[in-house]
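Let me begin by handing over the structure; questions about it come next.
Missing here is one protein chain; the remaining ones are kept as they sit in the complex.
When the chains are written out, they are named A, B and C in that same order, and each has its own residue count from 1.
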Amino acid sequence: MIEITSKTIRTSELIDYVKESGAGAINVFIGTTRNQTAGKKVIKLDFEAYEPMAVKELQKIADRAVEQWDILSYAIVHRVGIVEIGEEAVVIAVSTPHRKDAFQACEFIIDELKKTVPIWKREVFEDGDVWVAAHP
Amino acid sequence: MIEITSKTIRTSELIDYVKESGAGAINVFIGTTRNQTAGKKVIKLDFEAYEPMAVKELQKIADRAVEQWDILSYAIVHRVGIVEIGEEAVVIAVSTPHRKDAFQACEFIIDELKKTVPIWKREVFEDGDVWVAAHP
Amino acid sequence: MEISVLAFGIARDIIKARSVVLEVTDGESVAGVVARLKQQYDGLEKLPSVLLAVNEEYVEDSYVVSQGDELAIIPPVSGG
Partner (left out) sequence: MEISVLAFGIARDIIKARSVVLEVTDGESVAGVVARLKQQYDGLEKLPSVLLAVNEEYVEDSYVVSQGDELAIIPPVSGG
């Protein structure tokens, strides 16, 4: 399951989604909104996506993961719009027969997501805002 | 938080427990009961623990993890008694400022748990049962 | 031919629009379009990277743009 959503991500529903009777391991990565970056107070985050392309790129990443590891099921959900401090910006859940695969596949997916998926994060401070990674 | 329990593990409560406003990442490992092992159908699992020692050993592992990685909060819960297929036998949740630490610390904890913590798993088949790892 | 280019994130802020219409010559490559956008819009050049997606896919610099392609400026991504 791959989804871009403007609603609160329900992690427990994603875990239930990837549960399989043949699964011995589930690894879940949750990216949450931090209250500070490099010591500066963050008020909230705002995510923008080129949605149809983001879904396609996520699918490519998932397909590559499925080729490399013994994956029974996966769920990748990224939020767009305003995300308050402490809320989930991204949740990835992967179920596998054995745990090593679950850890590796889940980390691969979030690492690749950050490299190629057209989603942009704007950090909102008390005195302004900035698009992350846009400044060398 | 470290706990040995005979009740169903509520993963979402553990995730809520480790959530911190300074956390950018949460990694969760869920060990579930597989319906087969080496091709043989498993009916259910039965876990036994030397409980006070298991808690002490888990605490040592958590302390070592906290020394090695930048951990904001952690929760380690292992179930004892009968665990049905698909149910959680163990759940580990770790929150950190950055994701790499969350993955590494969570994997370290489950790897070490399997090596040193005095908990024993009995696999129950249709035609008998076996203590896992007890046979060379 | 005229072709519209979508802009996201900081690229949208720089261009001050969600999309912009460009005059593209026959046989022009994606690299050419990007170079022209950088000339036209101060600030795009200062970004660590500016990619152009065509029809919701990353393409090689040599890809030749044709009528009906959906172009999009992809500034450095920062999801997750």
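The criterion applied here is as follows: contacts are C-beta pairs under 8 Å (C-beta built on N, C-alpha and C of every residue); 3 or more make two chains touch, one makes a residue touch a chain.
All figures in this text were calculated on a predicted structure; none of them were measured in a lab.
In terms of the touch definition stated at the top, the absent chain reaches B within the entire complex.
The residue touching the chain not shown here, chosen from B:A25, B:V42 or B:V117, is B:V117. Across B:I15, B:V28 or B:A49, the residue that sits in touch with the chain not pictured is B:A49.
The set of chain B residues touching the chain not shown comprises 31, 47-50, 52-54, 56, 78, 89-90, 110, 113-122, 131-136.
Here, only the chains that are shown with their structure count from here on.
Traced through touching neighbours, the fewest hops from chain B to chain C number 2. The greatest centre-to-centre gap from chain C, using C-alpha centroids, is found for B. We define each chain's centre as the mean of its Cα atoms; on that basis chain B and chain C are separated by 48 Å. Chain A and chain C have CA centres that are 26 Å apart. Taken residue by residue, chain A touches two or more other chains at 31, 110, whereas all remaining positions touch fewer. Contacts with at least two other chains are made by no residue of chain C.
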